[in-house]
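Below is one structure. I have some questions about it.
A single protein chain has been omitted from the complex, and every remaining protein chain is retained in its original position.
The letters A, B and C name the chains in turn, as written, and every chain counts its residues from 1.
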Amino acid sequence: MSKVFGLALGILAAVGGFVDIGDLVFNVSAGAMFGYELLWVIPIGVVGIIVFSEMCGRVAAVSKKAVFDAVRERVGFKAALGTLIASEVVNLMTFAAELGGVAIALQLLSGLPYRWLIVLAALGLGVVIWVTSFDWIERIFGYGGLCLLVFAVAAVKMSPDWGEAGAGLVPHVPQSNAMVYAYFVVGLLGAAMTPYEVYFYSSGAVEEEWTPKDLGLNRANAIIGYGLGGFFSIALMLTGATLFLGRGIEPEHLGTIALGAEVPLGEIGLVLAIVGILFAVGGASIDTVFSGAYNLAQFCGWEWGRYRTNARAPRFTLTWIVLLALGILIVLTGVDAVVLTEYAVIFSVVALPLTYLPILLVANDDAYMGRYRNGRLANVLGFVYLVVILVVALSAIPLMILTNVGQG
Amino acid sequence: MAGRTVPLVALLILAGCNGGTVDRHALENDRKTLDSIACEGALVADGVAHDRTTVVFARVHSDELRIDASNFADALASRATEPGIEREVRRTARHAARIAGVLKRLHEHPANRVVGAVTERSLEQLAGGCS
Amino acid sequence: MTEIDIALKVLDHQILDCEGRRCGNVDDVEIEGGPGEHARGSTILVGAGWWPQRAGWIGRVARWLAGNERVRVPWEEVADVEAGVILRKTAGELGLGRGDDRVRAWIEKIPGAHR
Partner (left out) sequence: MRTLSSLQGRKVVTESGESLGSLYDLRGELGARTLRVTGLVAGTRGFLEHLGITRRSATVIPWDDVVRIEGKRIVVRDQKS
C-alpha cells in the first residue's frame, strides 16, 4: 500500500515538475498564434521525452551511468566537450529564464520591485537547496506546480471548439505562414524534450541507486508523469487558442499567461495560476542549476550528487553556486525572461542529438545492459526520434533567423 | 511572441528586419503588436471593471504593458524610416503613446472599477476592436 | 582473461577508488611497446592537463579553465573494469581527487555544509 502511495507521490511531483517556462511560453503563444493547429506537436514531443527518459532511467538503473557519462564515453572526447559547452550555455540561459520567471511571478503576487525579487528569489533558492533535503524540494515544487491544473479548468470553461481541437491533433501543414508555423513546431518540440530534463532525471536515478527492480517505477514515472505533463501543455495551448487568438493578443509576458486563467475563473483562478507558475518555474530553476553541475562533474569525473552533503561533493557544490550567481547576473542585466526563454529553447534543440545518441547507444550495449537492453519498440522509436531530433536541430537556428524569432 | 525587439538580442543575432530603418513590413508588425498590447490591456481593465482580478496583478501587469507601448512610442518617434512612410510611422508613434497613457491611468488606479471600465473602452477603441 | 575494446570500455570512463569515491575520468591511456614488441596499456592518464592532446585548441581552452592537473596511475593499480574503472587504493594514495579536496576546504567554511 505504502509503495503505491509513494509511487503516486512521485508521479504527482513529476507532473508538477514537467511544465517549465519554455512550455508555458511556447504552448500559450502557439495557441494564440495558430489556434488549435499545432496541438498535434504536443503528443509527438511527449512521446519523445517518454522514450528517452525511460531509456535514461533504465541505463542509470542497470549500468549506473548518467547521461553525461554516456555522452563522454560514446561520442568521442571532442564532440563530448562541444556538447558539454553547448549544454552548459543552454542550461545557464534556461536557468536565468526560470529565475526571471520566479521573480515575475513573485512580483505579480506581491507588487514589490522586480530587481529586489530577483536577488531574493535566487538567495531563497540557494538557501532552500543548501538546507532542505532533496525529497522535500521535489515535493514542495511538484505539488505547488499542480496549481497549474487551473489552466485545464480554464480551458474547458472557455468552451473550445472540440471538433476543431480534434482536427488539430492530426499533423498537417498550414495554408499560410508556413515558416512561423515550422518555427513553432521546433519550439514546441524543444520545450517538451528539453535536454536538462533527461540530465536531471538520469542523474537522480543514479543517485537514488535504482536497480533493475525499479524499472517498473521508471516506466510508470516516465509515461504517467510526462503524459500528464502533455495534458498541461494542451490545456495551456487551448487557453491561448480560445482567449488570445480571437482578440489578436500575442503573449509576451508571464502575466499574460496568468490572464488566461483570470478571465474565465476570476481572482481565484488568477492566484492559482500565478502560484502554479511560481512553483513550476521555481522547481525548473533548481533542476536546471543542478543539471549544469551534474554535466560538468560527470564530464570531469568529479564526485557529484545532491543527496551527498555539500562537503562530500565539493566541486559539484561549487559549480551550482557559481551557476546560481551567474544566473542572477544575467537576469539583473534586465534581459526579458520570456525572450530569454525563446532563445534557450531554440538553442537547446541544437544540443539534443548529441545528448540522445549516446543514450541510445548505451541502451543497446549488451555488456552493460544485458537482458535490459533496448527492445525492438524502444529502438524503433528511439531511432525515429533521433531522426526527428536531427531535422529539428538542423533547422532550429535557420528558422529562428528567417522568422525573426517567430515574428514573421 | 512577436514584436519585442530587445536591442541586446538584435545585437546578439544579426537578424531580423526591425533593427535599422523602419520599412512597411516592420510598421505592419509593430501595429499588430500595438493592437495586441491594447487588447491585452483592455482584458486587464475588464478584470478591474468587474472586480475579477487582484489589485497587485492589475497594477503590475498594466505597467508591463505600458512599458512595451511606450518603448514603441519612443522607437517609432525617432527611428529612421523608409521614404514615403515617415508620416505614418510618426502617427503610429503617437498612437502608441496614447495607448501607453491609458495604461498608465489603469496602472495608477488598479482598484477603481470606473477607471477599469473607462480604460477598457478606450483601449478597445485604440486597438480598433478586440474580438 | 577478458577481451575488451580499450577506447570503448576504458577511455573516458569514470574512475572509482577502492572506497567507491569518484576521482576523475580516464583522460587517456599510455601505450607502451611499439611494432614487433609486446604492447600494453601501461598507465591511466587523469586530469585536464591531458585534454589538449584529445581536442586541440578547444582542449587547450578547456584545460585553461579546468586547471592543468596531470596524474599518472599505473595499470597495476586497476582492480577491475566494469561500468567504470575501479582502483585498488584510495584516491588520496594515488594523487587523485585533489581538486575536490582543495575546494572542500572552502565549502566546509559555510555553515551546514555537512548536513
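Just so it is clear, a residue touches a chain if its C-beta (ideal position, glycine included) is under 8 Å from a C-beta of that chain, and two chains touch if they have at least 3 such contacts.
Predicted, not measured: the structure shown is a model, and the values here were computed from it.
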Among shown chains, those touching the left-out chain: A, C
Absent chain, residues of chain C that touch it: 1-8, 10-11, 28-36, 38-41, 45, 53-54, 75-76, 78, 81
Tell me which stretches of chain A touch the chain missing from the display. 74, 77, 361-362, 364-367
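The definition used in the following text is that only the chains that are shown with their structure count from here on.
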CA centroids of chain A and chain C: separation to the nearest Å works out as 33
Rounded to the nearest Å, the gap between Cα centres of chain B and chain C is 58
On chain A, where are the residues touching two or more other chains? none
Please output the residues of chain A touching chain B within their complex, sorted ascending. 25, 29, 33, 107-111, 246-253, 255-256, 258-259, 262-263, 266-267, 270-271, 274, 333, 335-336, 338-339, 342-343, 400-401, 404-408
Complex interface listing, chain C residues touching chain A: 8-9, 11-15, 21-25, 46, 48, 51, 54-56, 58-59, 62, 66, 83-84, 97, 99-101, 103-104, 106-108, 110, 112-115
Per the touch rule above, chain B residues touching chain A in the complex are 1-4, 6, 8-9, 13, 15-18, 29, 32-33, 35-36, 39-40, 43-44, 46-47, 52-54, 56-57, 59-61, 64-65, 68, 127, 130-131
